[in-house]
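All protein chains but one are shown at their positions in the complex.
Moving on, here comes chain A:
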Amino acid sequence: MQFLATTKPGAAEFTSQLGGNAARKGNERMFSDLSMYSTPPSENITLEEFERLALARLSVLKEMEAYRLRHSNKTEKEYLDKLNQLKQKHMKGLTASAAAAAAAAGASGAAATSAAREEEVRADNISHYVLRLAYCRTAELRKWFLVQECEMFRLKFGMYSAQEHEDFLSEHAPQYKLVPHAELLSVRDAIVKVMRSNLETREAISRVENFGRDDADAKSKGPRSTADARELEPKFYKVAWTLVPELVSQRRVLLRGGWAYVSREALAPLVVAEFRTGVSRGLSEMARRWRQMFPAEEEQRLQPLVASLTNRSLVADYSGVATRYGDVSAANLPQVAARHFPLCMGHLVSQLAAERHLRHGGRQQLGLFLKGIGLPMEEALVFWRSMFAPRCTGEAFDKQYAYNIRHNYGREGKRTDYTAHKCTTIVGSSGGPGDHHGCPYRRLDESALRAALGRLKCDDRKVEEAVSKARDGHYQLACAAAFEGVHRVPEMDVGISAPLQYYAESRRICAERESAAVQGAAAAATEAAAAAATAATAADAGGDPAAAAAADAGKEQRGVKRAAAGDSTPGAAR
């Protein structure tokens, strides 16, 4: 194709229009695999490369996100390894000139590696900027991109060595001043306490503890040990606390009069914050100047391409749930809840039914979820009013609660279309003694959890598995175990990352089983005027793929299939 053969200015020029930053180009030292992305690329590339690089980076970001969701308890090192592995998988040898460079430098290994590294940096920069362009359109997209990029940056920066830190810091954060010797001595003991309270390593603590104490010793031991001591000397930076909200919120620093004493090791969040503001500002700047972003003659070709990048979603999206299984109303909600709700929502529903009230956190968690599964606003109002009924009159309800429900549906106030909470939000939310929201695997004690799962008719073995997972703090895995136990399915290939996912999976499995049963029943009916027993057998034989896969749980399966067949037979008769 012709437009591929001629190199086009498209990708190169739009970025250079960002202005300002371009002037700094060249001053910035390139770190081999880390960049603040303050300089947009300015070169000509083919459309093909443009798209290929963007998709590769997108895959890395999305797979990394999925990996994190599924394995929330890995160490930073393991995450970094995974990241490198993903980069290797998606980004290697992608750029058009990479192969050529490798071939040309084939003879000398050193030259090849340096060329490859340069190529890597280039690919990294271009792909970042293309995605930035694609993900600047809506607040939602910007947020996702920002989170993923920051996460990646944080991982890489966190694993840097001391010297690299120093260099990077003097480059990007010259405003942070080292705490002078005398001042550090005066706050040393307090800093030691902070470190102890954060369970830092004994080695790190003793380094601070001995700071300024072993001067005399060092002198007597001669010059070599003084040099060593200087090498090991702890370094602290004095930073306005507003720059390190992350450290402050976890009480990981010493605060004095608005200044935070941050160790060199803890500086990573500072730099990440700076990175975040930089990228965030760049994103909103791009969104604002979207129309000027593309040269007029390129608009036709580039815009659809960029727009399509965001649609190639590899992330699970549950917005389809409402349309696929949109038969939820206030009337059938209790049945749906009993069959398909995850424990966090089922628990809220039963508490609501028992107490005829839920506190704000619970109303929010359940209400947004109900919205997510497709309960229309009018039905939601009916549902909540009827649930609150004896305790709270209709009039009082309209006054106190109706506004909030309409607000959640985006019909009041700033009219935001709120989405249902994900597991990370729910697990992280805490409440007082009267609250029932949050993740039950985290909040309920073991006996209450067992009882609750028992009520869901969860398989006993799986109940134990869920309880033990919950005990170890793997709440989402516990939820997945409960799902397997309730639905009698073999191990799920995905963990539970949102209540809506649980619901969608549950609906899917039940729908599959029902249709299988219906088919079975229908087949039986057409074959002959068979007896009910025969129909049941046929339903069994008709088989459904999901249940058939669960070969290891034979006994329970029978029960489930019977139940499924029983459920659907009237439907088939109609």
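Just so it is clear, a contact is a pair of C-beta atoms (placed from the backbone, for glycine too) under 8 Å apart; a residue touches a chain by one contact, two chains touch by 3 or more; residues count from 1.
Assume contacts and distances are computed from a predicted model.
In the listed set "EIPR1-like beta-propeller domain-containing protein", "Endoplasmic reticulum-Golgi intermediate compartment protein", "DNA primase" or "Ubiquitin-related modifier 1 homolog", the entry agreeing with the UniProt name of the missing subunit chain is "DNA primase". Within the complete assembly, A:249 is the residue of A:73, A:249 or A:323 that touches the hidden chain. Only one of A:67, A:144 or A:241 touches the chain withheld from this view, namely A:241.
Checked against the full complex, the candidates A:89, A:117, A:193 or A:457 give a single residue touching the omitted chain, namely A:193. Only one of the listed residues, A:443, A:462 or A:513, touches the absent chain: A:443. For chain A, the residues in touch with the chain missing from this view are 190, 193-194, 196-199, 241-242, 245-246, 248-251, 254-259, 399-400, 430-435, 438, 442-443, 445.
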